[in-house]
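Have a look at this one before I ask anything.
Only one protein chain is missing from this complex, and each of the others stays in its spot.
Moving on, here comes chain A:
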């Protein structure tokens, strides 16, 4: 498999549990050494680049995990400035301003002084996105940004992703919901358990046949006509016999 992410492109990684989506993201981030092949950033092998440089180009939004300390939201997102500051430096006025702008863009200014651990899952996810954006990256890598979120929050995250793409930031995200790929009209990489993944437009890759092959369950792709005449596709898993 070979793929390139260019500016403003959104790519959704789909596939069954345990197929290696998260592993791929972690390899791209340089947390893991690739088993074979290379990951390159700006035409250079990512393993040869300093962490600070990578962080100034790629923002990483991990799956939310609880930690035991009560940092405030502003303490969390200002950490995004680490990659832009010297080793002993602390964030200054300019960094605070970038953090403030990001809070405004994501519409979470009201959370600023709240304790991160006390936020809802949706809010925590948006704060993690804010932290990555404060890094001022060109790429954003998100590990299941919508898992554990309700419909309202899922849409909120997808809207943010679309908005970022419009601003020229490329986004690579994993998800368990093919519907989201249809909604955002993105490029898709569909992983199979024992075969080469398929890359292409959502409409081309996410066929009933391919989805059944990937997830091992019968899946219907239903075409729905919206009130404004646009076509929306959605996937429904079937119980079968």
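The rule we apply is simple: a residue touches a chain if its C-beta (ideal position, glycine included) is under 8 Å from a C-beta of that chain, and two chains touch if they have at least 3 such contacts; residues count from 1.
The working rule: contacts and distances are computed from a predicted model.
For the chain of the complex excluded from view, the name given in UniProt is "Iron complex transport system permease protein" [choices: "Protein-methionine-sulfoxide reductase catalytic subunit MsrP", "NADPH-dependent glutamate synthase", "Iron complex transport system permease protein" or "Heme exporter protein C"]. Here the missing chain is touched by one residue of A:7, A:45 or A:70, and it is A:70.
Remark: the omitted chain is touched by one listed residue; of A:24, A:41, A:55 or A:211 this is A:55.
Taking the complete complex into account, A:79 is the one of A:79, A:105, A:138 or A:203 that touches the chain left out. Summarising the interface, chain A meets the missing chain with residues 26, 29-31, 51-56, 58-60, 62, 65-72, 74-75, 79-80, 82-83, 87-88, 90-91, 93, 96-97, 99-100, 112, 115, 131, 135.
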